[in-house]
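Heads up, this is only part of the complex; the chains shown haven't been moved.
Chain lettering (A and B) follows the sequence in which the chains are written, and residue indices restart at 1 in each chain.
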Amino acid sequence: MTAAEAPSARLAALGIELPPPTTPAGSYVPAAMIGGLVSTSGQIPVKDGALMATGIVGAEISQEEATACARQCAITAIAAAASVVGGVDNLAGVAEITGYVASAPGFTAQPQVLNGASDLCVEVFGDSGRHIRSAVGVAVLPLGVPVEVAIRFIPA
Amino acid sequence: MTAAEAPSARLAALGIELPPPTTPAGSYVPAAMIGGLVSTSGQIPVKDGALMATGIVGAEISQEEATACARQCAITAIAAAASVVGGVDNLAGVAEITGYVASAPGFTAQPQVLNGASDLCVEVFGDSGRHIRSAVGVAVLPLGVPVEVAIRFIPA
């Protein structure tokens, strides 16, 4: 990997600044090294300290809004994972994404929504950002957010 | 393990031919080696290139139809995992199944549905096919399928 291909350089080229990792309000942590992978808690779409959206996708929330939320979840996941290993350039790639979409009956485009997270991972980590993924449509999510994403990263 | 007990021989005895692994339409892959396990993306019930069924279990889809879908998901998972390690006989067993059933209110037989996947694993891998499992009932799944199953296999 050349310096220009480092995740930090790719993030800068995309105009993305990693937020400070959020501090969950409980007995849990945003991310941890588990079984050799840097794994995150389920991330909700927080941007500039506020929820990006609340509501059910296919009802109050459009597919496009939900896709933007999934992308933001991936950004907060990268931030959380980076804080465990001392910086984003100590992450080598992405192993696995589990994505939950709060879905109205009949809304079946969960994969397209989760592409917001998956595509961001490839933009930041290149081919090493490709991963396995499960995408499901759930009833409702914490705080009423439309999307929740958990990611397992490969450390450098 | 004798040759007759090899997963490929058991599959043949069951009359099951592994399909070519499906190619997900995104930045993700059907299966990958993760933390020492061959782990798959969430598999949907595709048979002969087409969805086996769409609909909600307990409403449009019966428990029996859903169980057959879960079994097919396990077959596609085995195919996806086999493609990572160079053939099904390079899989030694099953570690973990996560199964999602698109469920009508009041449908609580998710374990029976997922037995379609779990029992197939034991038929193919014998006692090494036993695994931990989570079974949940969700609102709706990608493309409207009734069942989605992700599996972590133990490589040989």
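By our rule, a residue touches a chain if its C-beta (ideal position, glycine included) is under 8 Å from a C-beta of that chain, and two chains touch if they have at least 3 such contacts.
Computed from a predicted structure; not experimentally measured.
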For validation: placed chains = 2, all identical. Expected total copies in the complex? 3
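Here, only the chains that are shown with their structure count from here on.
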Chain-centre distance (mean CA atoms) for chain A and chain B, in whole Å, is 25
Please give the residue numbers of chain A that touch chain B in the complex, ascending. 35-37, 95-97, 103-111, 114-115, 118-119, 121-122, 129-139, 152
Can you list the chain B residues touching chain A in their complex? 24-32, 34-36, 39-42, 98, 100, 102, 138-144, 148, 150
